[in-house]
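In this view, the complex is presented without one of its protein chains, the others remaining in place.
Labels run A, B and C following the written order; every chain starts at residue 1.
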Amino acid sequence: MNFSLTDDQTMLKDSVSRFIDTAYDFETRQKNAGMDARRSESMWQTFAELGWTAVLFAEADGGLDGGPVELALLMEQFGRGLVIEPFLANVVLAGGVLKRVASEAQKSAWLTPMITGERQLAFGYLEPQSRFDIANVALTATRDGDSYLLNGSKALVFNGDAAQTIIISARTSGAQTDHDGISLLAIDAETPGISRRPYQTVDAHRAAEVEFVDARIDKDQLLGQAGGAFGTLQQVIDEATLAVSSEAIGIMQTMHAKTVEYSKSRVQFGVPVGSFQALQHRMVDMMIACEQSRSLLYWCLMLAADEDLQKAVSALKYQVGTAGIHIAREAVQLHGGMGVTWELDIAHYFKRISAIDVLFGNSDYHLDRFASLSA
Amino acid sequence: MNFSLTDDQTMLKDSVSRFIDTAYDFETRQKNAGMDARRSESMWQTFAELGWTAVLFAEADGGLDGGPVELALLMEQFGRGLVIEPFLANVVLAGGVLKRVASEAQKSAWLTPMITGERQLAFGYLEPQSRFDIANVALTATRDGDSYLLNGSKALVFNGDAAQTIIISARTSGAQTDHDGISLLAIDAETPGISRRPYQTVDAHRAAEVEFVDARIDKDQLLGQAGGAFGTLQQVIDEATLAVSSEAIGIMQTMHAKTVEYSKSRVQFGVPVGSFQALQHRMVDMMIACEQSRSLLYWCLMLAADEDLQKAVSALKYQVGTAGIHIAREAVQLHGGMGVTWELDIAHYFKRISAIDVLFGNSDYHLDRFASLSA
Amino acid sequence: MNIDLTREERQFRDVIRQFFSEKYPQDIRQKRDAGITLSKDDMVRWQRILNQAGYFAVNWPVEYGGTGWSPVQKYLFDTEMAAVNAPPLVVFGVKMVAPIIYTFGSEAQKERFLPDILESRVWWCQGYSEPGAGSDLASLKTRADLDGDHYVVNGTKTWTTLGQYADWIFCLVRTRADVARKQEGISFLLIDMTTPGVSVKPIITIEGEHEVNEVHFDNVRVPCDQLVGEEGKGWTYGKVLLQHERTSIAGVAVSKYRLGQLQKRSRQSIDGGSALIDDSSFRRKIARVEIALKALEFTELRTLASVAVGKAPGPESSLLKIRGSELQQELDALSMEAAGCYALPFVPEQYDVDVPLDQRIGTGNDTNTSLRYFNNRKASIYGGSNEIQKNIIAKHVLGL
Partner (left out) sequence: MNIDLTREERQFRDVIRQFFSEKYPQDIRQKRDAGITLSKDDMVRWQRILNQAGYFAVNWPVEYGGTGWSPVQKYLFDTEMAAVNAPPLVVFGVKMVAPIIYTFGSEAQKERFLPDILESRVWWCQGYSEPGAGSDLASLKTRADLDGDHYVVNGTKTWTTLGQYADWIFCLVRTRADVARKQEGISFLLIDMTTPGVSVKPIITIEGEHEVNEVHFDNVRVPCDQLVGEEGKGWTYGKVLLQHERTSIAGVAVSKYRLGQLQKRSRQSIDGGSALIDDSSFRRKIARVEIALKALEFTELRTLASVAVGKAPGPESSLLKIRGSELQQELDALSMEAAGCYALPFVPEQYDVDVPLDQRIGTGNDTNTSLRYFNNRKASIYGGSNEIQKNIIAKHVLGL
């Protein structure tokens, strides 16, 4: 029984952490967040050069053979830095699909240039009506000779405005919420019949609503088996859930630390507000909530290949959802008026962690999934 | 809009309150709680002489024409005094059935002597399997000529050991959880075929498990319409729910007041523990929880005759259940070790309010009932 | 005990209800229902409509042009106004500074300031908090030094809501520093925002909107006749104000409207299948809020009933503030939950101009939800944070 990192993992953690400290301060982040859809291209190039886009992929695919521990290490630091670069969309979501089911040719076309930073990817797995059910796929891909004809909508496609290639889940057979009959397809964003409506999200990430009207793609753009993609979809989303949960832990720990620091320096009634016992106990509760989240992350990391992983991921997401919102609200409250200003980073941590609760199913969704897997 | 009491109500309240202060101190209560099944007969006689057993009944039945407000006033003070006399069983439950559906002859036989304190009554509305569903009635009453033959069990029959007459719900037709087919019957406790297993409850009240094996009673012991008792049953249980909720408010307010007082006198680290801000805020939260409960009681009292009453009663019971347990736990915690001793009244308030949460459906049950009535 | 309205009260309610159904402008209503931020003009126009009907200065005595309404009448008015989602009044003039002026001001001040407030000709804002004086308001540092027949004001006020629209500001300022208690030496001053040396700097809040400001005073010369009441009594006046208009502090009427909207929203099917209300967890959360709101409503009515028989609302208004803000925030959170993923798009432009619902990102007002959710974290902070309210109750109610 051993919770220590390997030397390589420690090096990775230190390098990301140092980068956040030295090259990704809040001011830089806010400047980049104000830029257009592509954000800072040079920043993304740096991510690629530092090898972070490669970590999660097999050496054969040009990757560094990292696993869930490496993912968690990266994401926790990204949380701490409030990173807005499209890592989740490119690497975890689209990359996660490609590494699992793409052919060698498909990998060369989309995965390799993503890893080098040359190509932007996105993954559309949600639709306006699907809420948290990834099997709720109404967008149809109808076989027509050597092509598929696509009709329908994808919602909240992260990085969907900058992406040159968009992977989507589509229904090739079955009813709207069937697990069977879902397929994965990679589509050039400029394909006729596709229209994108880009927007910013509350946490300064970028997304798009994507409409498909008789968009025609080649049958070679099918990823994996037609109709049999649900298992892959679930694995990718579970990995992404682990990723944002790790990010949430980075955010929680940061918010807690900043609140404790603030409480030591903010003087009211002639004393630091951190000397008030009611606030002290609340900051202890925040710490406990954060530590319990980290413990569940460890559980997930231990189980990475286990059949219980789904259950563990749901436990983790439930926990970071509830603990995250608890910690974030307390952090804002204990910062007083300053906590609700755009100027202070606390507000932006708050917004990111609020967004994370919604991503890939909220606390209630995962509590119910956990309970059903536990029964 | 007027929340004031009438002069008569004020007098009633003052008289009960004075009685609790002068004749029902904790020591007396504990002494009586240690007695056998009948407890202090003289105490019950006093209740009858003071007219409290008469308050809820029509003048024509020998009562004082009181309504829900009078009931709430009495019960709140009973809560404050941790009264163990069988008021709920005799007056609210059994009396509640009789005043609604008994014939004049039946009232003379059972209600009148109960009001004068000469006869003890009980009401068996639960069975071992029924949990909180009062329509779950498996005990059968089978018509056999001029008699009914009773077979089955009643659970947690309050005052069931002392009662000379036990009223029960019984199934005369329909399936086990049907609303139709439930009848109410009044039974002499000494009827052959009835066996009672008496016990004390955690809150020092008395109850019994009652078994019926071919117990034969006369058809005249049927109260109201055969098979049509569910509506009455529900009204009686709703009124009893209002009663124990009022009692709970008396308990909560007392626990809160005692905790505040204790915190002012208990010195640790050289200062009263009530000077610690974390505890101050928790005592404020207790006060708020108590006040919100009282507000919902007012809602119920305003609606007494309204169709929304069921919904309001469920809101109230949900609230006193959650607030009661919250306040009780905090009261014990803030009393420290003393809070978990038999010697201190706090422990006994804790147990009574815990019991009240279970009576007539717990918080979850009433939250769901409220939601279904709200939909 | 009797909650029934008197015949007069029922008639009053009917008249009010008819007024709202006839006079509440369609265009403003559409904006409100679509979650679009009102312009200054919208707000002024609506307040003037109210004033023409005699429904604006609800809290003022009749002699100054107020309604002279009873607490119950005010409660009914608030309830009817919220039921149609009409915009709440901008409180700084009519509800905040006016009572100070008509209670403690000179006759000249009453004549000079009250009519402009009544007719919404002058927009007021509030200068209480300072960067270093939040919960500990009495530690404020903005100085007003006497120089002939003027005060010279230097300092910074913050969290000044809608200060960007304001013509005048009422301030608590320090006129004496050599005092035993910091509450002493504070005075209540009215300042024209066009006076040289006054500057307003926007503060963008968490959700990205400009609602509050910092107001700087750099050697601002204020004529002494703009001092209200006695020098050094400002803290007392301010405190009276805080206890003055508390019957609606809980915001019950607005929360009830919002709960109703949320219930309506949650009964709609998302995709022809199940609705959110079919989720037992969400249904229970809604039920819990409905119960809590009913409890708060009756707490407010109990307070109102005490006020009606002549008791001043005391520290129990702290309870209303705490629970009121908590429930508002709970409704915010449930709205977020209902919106699901469509709580995430941040598209403020579609709420600045009138974008038709079907051309918006997301469904209905969902993408507006997060703005309110984030912004309203302030509800438990401003007006005396909930922690301060608990301190007040602990001290003044529990005697701790």
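Throughout what follows, a residue touches a chain if its C-beta (ideal position, glycine included) is under 8 Å from a C-beta of that chain, and two chains touch if they have at least 3 such contacts.
Keep in mind it's a predicted model, so treat the numbers as computed, not measured.
Among A:F78, A:Y148 or A:Y318, only A:Y318 touches the chain left out of the display. Of the options A:N2, A:T22 or A:S42, the residue whose C-beta touches the omitted chain is A:N2. Across B:L149, B:L303 or B:A355, the residue that sits in touch with the chain not pictured is B:A355. Taking the complete complex into account, C:S281 is the one of C:S281, C:S306, C:Q329 or C:N375 that touches the chain left out. Against the chain not shown here, chain A presents residues 1-5, 69, 260, 263-264, 274-275, 277, 280-281, 283-285, 287-288, 291-293, 295-296, 298-299, 301-302, 312, 315, 318-319, 367-368, 370-371, 374-375. Looking at chain B, the residues touching the absent chain are 126, 128-132, 136, 138, 155-156, 176-177, 197, 199-204, 207, 209, 267-269, 273, 276, 278-279, 325, 329, 332-333, 336-337, 339-343, 347, 350-351, 354-355, 358-359, 362, 364, 367-368. With the whole complex as reference, residues 280-281, 284 of chain C touch the missing chain.
Convention: only the chains that are shown with their structure count from here on.
Of all chains, the one whose CA centroid is most distant from that of chain A is B. Centre-to-centre separation between chain A and chain C, using Cα means, comes to 38 Å. With centres set at the average Cα position, the gap from chain B to chain C is 44 Å. Computed centre separation for the pair chain A/chain B is 54 angstrom, with centres defined by C-alpha atoms. Within chain C, residues 387, 390 each touch two or more of the remaining chains.
Multi-chain contact residues of chain A (touching two or more other chains): 276, 278.
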